[in-house]
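All protein chains of the complex are present and in place, except for one that has been dropped.
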Amino acid sequence: MKTESKLRTIWREYLERSFTITIPVLAILSAFAISGLIILAWGSSPFAAYGALFSGAFGSPAAIATTLQRMTPLIFTGLAVAYGYRGGFFNIGAEGQLYMGAIASVWCAITFPTLPSIVLIPLCVLASAFMGMMWVLLPAYLKSRRGINEVLTTLLMNYIAIQYFEWLVRVDHIQEGITLFGGEIPKWTFINWIGIKDATQPHPKTALLVETSFMPSLKSLFEGKLFTSLFGGTAFYQELLSTPAFGRITLAPFLGLLAVILIYFIMFKTTTGYRSRAVGINPEAARFMGINVKNTLFTTALISGTLAGLAGGMEVLGTQHRMIPNFLVNAGFDGIPVALIGQLHPVGAFLSATFFGALRAGANKMQVITSVPVAVVYIIQSLAIVFAISGTTVDIGSTLKKKRIARETDEKKKLMAVEGEVSNAS
Amino acid sequence: MTELLRLEKIRKTFPGVLANDNVDLVIEQGEIHALLGENGAGKTTLMNCVYGVYRPDSGKIIWKGKEVTIHQARDAIALGIGMVHQHFKLVPPLTVAENVVLGLPSKREPFLDLVAVEKEILETTKRYGLDVDPKAQIWQLPVGVQQRVEILKALYRQAELLILDEPTAVLTPGEVEELFEVLRSLTKQGLSIIFITHKLEEVMDVCDRVTVLRDGCVVHTVNKTETNTRELARMMVGREVFLKVDKPDLIPGEVVLEVQDLSALDNRGLPAVKNVSFTIRRNEILGVAGVDGNGQTELADVIAGMRKATSGKVVIRGSDVTNLSPLDIIKKSVAYIPPDRQHTGLLLDFTLTENLIGKSYYRPPFSKHGVFQKKVINEFSSKAIRDYDVRTPGPELKAKLLSGGNQQKVVLARELSGQPDLVIASQPTRGLDIGATEYVRTRMVEARNRGAALLLISTELEEVLSLSDRIAVMYEGEIMGIVPGKDADIHEIGEMMAGVRRVGDRTANAGKTEVVKVS
Partner (left out) sequence: MLLDQLASVLLNTEFYVAIVRMTTPLLLAAMGSILAERAGVVTFSMEAMMLMGTIGGIIGSGVTNNVWMGVLLAMIFGMIIGLIYAVVAVSIGSHQIVTSVGLNLGALGLSAVLYALTFTRGGEIIQTVIKVPSLPFWKVPLLGDIPFLGPVFFNHLPMVYLGYLIVPLVWFILFKTTWGLKVRAVGEHPHAADTVGISVAKVRYAALLFAGALNGLSGAYISIGMLNSYMENMTAGRGFIAYTAIVFGKWQPINVALGTLLFGAADALQLRVLALNIGIPYQFLVMFPYVVTMIALISVVGRASWPAASGLPFKREEG
């Protein structure tokens, strides 16, 4: 009897664990299936379309490079939303924090172009992280101290950030040696904050950043001393060098992976993450455990903002090397589905960022080959998130538990009834 | 008098709990009928069956001579039954009139006809002496008036039977008087009232007949004139057989907790703890008896730092800890077993291990520089699960998947494994089966024997009686008396719980004269 119930508990736990993986997988598969119907209505074969989609995402080094580029900011915003959500801070503002992070990176790279890579790149990365954090400061304060809904405040901060950027990218960045206020301004001052636009360009865009600020790529690794000395004249090496895709595979996605590991570590292996999750699950119980709920919420929000800021930095330093209006549409908002399809787990967020990145990367090839419009991938993403969140809400694990309780009560009732009959008979 | 409602052999079970069994009850027209009993006696469940919130497993409900089935509140309202719950079902930003007509068709569908309704309400209020402004918004009204709105709501729906669930629990003494006036005038108009309460003096004050419930069964129904508070208290508490807990006689040691003239407010901002003073020494359990909602929970919260004291002092081992943060108080070697393990005791979505380190995670050896020491934690967790006999397939199981008893064992392990000097245990056995209850009690006595001071708060009188070295009884935020646990007179305690007797601190001198250190 005892072993049976023990086995049953293990089985239940196994079911519950597997469901956290099963739900997003099922959600994604259903999303593909239903979108397949739309593709059919379109008059194309879903299999051909999905085949093209897949090959567009993973079919060649160039495709993989694009997928990696697309997924990198999503890893960071996905982590930002996941960490915040787990800790009770629903960060809708990843978009704005991302913009501010990108601005900070660009500003650093424009302002300190003479610094060597080894200093400049970390400086730019740190600047993006810092600005992301600063941009969540006010919502964090309002949520933790005043209880004001963070969804709305972070949403508003998005619009403010984007408009600030729109203005900033239209104002010339002040160059060295220009006279202002009747005197020559020094090489860099706080005044340089005004404007990041390339003064020589008629269109609103920033200057292409100095190459020393580019995230190192695989290509630069291949060109390095190590590879040259090892493989110098081999044909294989020449092929590597001539593959342009390797120039686009940079350190950024690997830093994303590092962030996944780091956030996993913080979330599950440190007291900071422990407090954060406790507050996210049940602030009242957390308070009873002696946790300072306000401070914890505040910290959670700052960590979330930092991650979103990094997303902007990675995009600028790793992929675009400049900013133009709409330079990264919706990567902040997409962090929400990425995090939730990933079941709010860092590794899950990484996987679903890969899924989202691959969809976006492969969409063009799908359109070229099967003429199915790119927009279909939005539908796939949308269905995946709606199914995933509904599946999680229905909470199959707990439903099973409830059924078990009901069954046991039934057994008890039957037992009582039998006892009743016995006592009546006697 | 004519019969209005008759219940026959009502039985209601919840998973693992028998809430009502074999209940017969007759309500006559124009009477105020008290339903008297301790917490958990099944009063509210029974009435929720009548009002359609629950469906009884078996038994009959006979309304005006006809058997009826009531599936939901709507059906009960249609029959003419109204109920005023302990938590009002009023919409705060709406006006009185809007709340009264909510859900009813208007005479001018689809438009509201509030002017006419307001007039009708004024007439009704005049007839029954209810003083309510129909245009006022609910949130602006004091609780007593809100209650009248609930009554008004029922009257407007032509209720003939009004069920009031602990109506005085939220009222000031003045408001109670006004409520009683209203109730009397209602019965004069032919209404019947069921008055759920556990306060004896109210029964004697306002009711015509009394039905006493105990453990879900009817003990007796009597006319008020044929009984007295003493007899009712006896019927209510009844049982004299306890689960026996072996407890060696120990001489209490140094003072661990000293509470001086402590006062605090409840969540609504009303005084909940009023000038409470007591001390607890090592090797001693102070049990706090009292009916739920008399300030015990608030008292425990204040000592644990979860609630601000408005005046008075809490001193733990000589240092003043009044209004320190919960964490600072935990660091004074204080354990707190909160009353509600599902909402405040445990983080149900955390694993057992994560729950078990809940009070110690922040310090070495469990974490160093903010990083968890997995090995130490796992060893601790396995040991705690073994020591406290938590039945689980593994330490990584989420707490929500455990049974109530095992959940409470996790709380105990978390709180007691650090060998705290002071243990505050609030309702530690609520909702547990006999086996788990016995286990928890044994653990508490063990903590006492080890040298801890325990503050045990329980609405189960039997628990307080069997565990405590001294017993304090709380009523309306005050301590009515503190008596020795040994050979305590259960009837005297019952009277103090009902607020009809006050004895002061009979143990005041017992401890002071013999300050003996026990190691």
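Each chain gets a letter, A and B, in the order it is written, and its residues are counted from 1.
Convention: a contact is a pair of C-beta atoms (placed from the backbone, for glycine too) under 8 Å apart; a residue touches a chain by one contact, two chains touch by 3 or more.
For clarity, every value in this text was computed on a predicted model and none was experimentally measured.
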item: Contact partner of the left-out chain, one of A:Leu226, A:Ile324 or A:Ala375; value: A:Ala375
item: Full-complex contact with the absent chain, from B:Leu90, B:Val132, B:Leu402 or B:Met480; value: B:Leu90
item: Interface with the unshown chain - residue positions in chain A; value: 38, 41-42, 90, 92, 142, 146-149, 151-153, 155-157, 159-160, 163-164, 166-167, 170-171, 333-334, 336-337, 340, 371, 373-383, 385-386, 389-390, 392-394
item: Absent chain, residues of chain B that touch it; value: 53-55, 71-74, 77, 88-94, 98, 101-106, 109-112, 153
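Quick note on the criterion: only the chains that are shown with their structure count from here on.
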item: CA centroid of chain A to CA centroid of chain B, Å; value: 46
item: Interface residues, chain B side, partner chain A - complex; value: 13, 15-16, 304, 306, 325-327, 329-330, 336, 338, 343-350, 354, 358-359, 361-362, 367, 370-372, 374, 391-394, 397-398, 400-401
item: Of chain A, residues touching chain B in the complex; value: 6, 9-10, 12-13, 16, 269-272, 274, 277-278, 281-282, 284-292, 398, 401, 405-406, 408-409, 412-413
